[in-house]
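First, the structure itself, so that you have it in front of you.
In this view, the complex is presented without one of its protein chains, the others remaining in place.
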Amino acid sequence: MERSTNYIHRSVRVYGSTKIGKNCTIMENVILGYPQHEVLQNITATGEGIEDSDFPGCRIGDDSFIRAGTTIFSDVRTGNRFKTGHNAMIREKTILGDNVLVGTNVIIDGNVNIGNNVSIQGNAYVPTHVTIEDNVFIGPCAVLSNDRYPVRGEYIPEGPILKKGASIGANATLVPGVEIGEGSVVAAGALVTKDVPAWKLAIGCPAKVKDLPDVMQSINKI
Amino acid sequence: MERSTNYIHRSVRVYGSTKIGKNCTIMENVILGYPQHEVLQNITATGEGIEDSDFPGCRIGDDSFIRAGTTIFSDVRTGNRFKTGHNAMIREKTILGDNVLVGTNVIIDGNVNIGNNVSIQGNAYVPTHVTIEDNVFIGPCAVLSNDRYPVRGEYIPEGPILKKGASIGANATLVPGVEIGEGSVVAAGALVTKDVPAWKLAIGCPAKVKDLPDVMQSINKI
Partner (left out) sequence: MERSTNYIHRSVRVYGSTKIGKNCTIMENVILGYPQHEVLQNITATGEGIEDSDFPGCRIGDDSFIRAGTTIFSDVRTGNRFKTGHNAMIREKTILGDNVLVGTNVIIDGNVNIGNNVSIQGNAYVPTHVTIEDNVFIGPCAVLSNDRYPVRGEYIPEGPILKKGASIGANATLVPGVEIGEGSVVAAGALVTKDVPAWKLAIGCPAKVKDLPDVMQSINKI
């Protein structure tokens, strides 16, 4: 279907120097270009509205579709054909390739690099300093973690690395710093405590590495 | 308390041919009758608002209470005395019986059949093609899954089946296609990889099936 204009619902809030590509649809109550925390604190401390402030916004690629309630921070750059569910949250310093889906209620906590053709399903959690390569699938409610000693001392994030074509099952947990190899599959509910080599299956709590069933290998066209 | 009218907050958005029953309360920023994705794309591609478009809405039963921020898609039909928490999301082709609670941040991803007297607690995730019979309880953050080979190939959903009076514990995970038998209980945090017969307890990761403690059996009045 041809279209010449963007559709931006009147309830959308666009902040800073945000740029929106062509043929985009942006729905109810979406917030684009939200300032990161320190910037926002400085702005609001002056008593001015963020609507009137000047700071870097976000960039949304062409042919994107952003559903109701989603918030995208400043200093986020999406590729083309970007899609979200409802109430997704993407924080600052995150770069997304083309054809990325960020599902309903997903949190991407900033400083994340995401490749092309990535799908992140509803309620999944991606902390800071994660690398997600092309063709990765992150199932619903999957949880990546990045803080090995979360006892409120020094914060030294070690985000997981998901290599090309990796697939993370529903409600799986990845401990800080693990690498999931190319084409590997983490089963639903698995607790991954060690690196998973390429083209393997990680299953159980804690996860054991097994051969990837033929059917999974043949399906994955990366 | 007698009441003759609905209370619909002025911030509520009602789309399509949505019909709301009697004695309903619908709170801040609720969206009713949201078009499913393909329909929405077609509408917005024309540059028109969805407010002015004609498409099937949803139906809300009598005496319902829908809390702030909830989104209910087109082609959803609730029973009477339907209740939600905040920011619940119910997608298309979902049918709910009477006395159903859908808690805060719950996602029901469409094509789901839900019986009477069902309670789905906060942050739970229900994918497509799930069957939930009468008197089922789904605990907070419980995760049902439906995609056996989630590697971005063909999508052949196999949703779990929760039989009458089944109870799913907090943060439990159900792999695709499992059936939880009548009156059975899945413990908190369990990872259910096989069918659970009626009136049993599934506990652990992976879950083992044990006899249901007498106290649980006697409490459950289905």
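Labels A and B are assigned to the chains in the order they are written; within every chain, residues are numbered from 1.
Note that in this section a residue touches a chain if its C-beta (ideal position, glycine included) is under 8 Å from a C-beta of that chain, and two chains touch if they have at least 3 such contacts.
Given the structure is predicted, the values throughout are model-derived calculations rather than measurements.
Chemist: Please identify which residue in B:K19, B:H37 or B:H86 touches the non-displayed chain.
Modeler: B:H86
Chemist: Among A:E92, A:D109 or A:E133, choose the residue that contacts the chain missing from this document, as touch is defined above.
Modeler: Checking the options A:E92, A:D109 or A:E133, the one contacting the hidden chain is A:D109.
Chemist: For the chain that got dropped from the picture, name the residues of subunit B it touches.
Modeler: Spelled out for subunit B, the touching residues are 1, 3, 5, 7, 9, 25, 27-29, 65, 68-69, 86-87, 104-105, 117, 119, 122-123, 135, 137, 139-141, 165, 167, 169-171, 185, 187-189, 191, 204-205, 215-216, 219-221.
Chemist: Across the whole complex, list the residues on subunit A that are touched by the chain not included here.
Modeler: Within subunit A, the residues that touch the unshown chain are 13, 29, 31, 34, 37, 40-42, 44-47, 49, 69, 71, 87, 89, 105, 107, 109, 123, 125, 127, 141, 143-145, 147, 149-154, 171, 173, 175-176, 191, 205-206.
Here is the rule we go by: only the chains that are shown with their structure count from here on.
Chemist: Determine the centre-to-centre distance between subunit A and subunit B, using the mean Cα coordinates as centres, and give it in whole Å.
Modeler: 25
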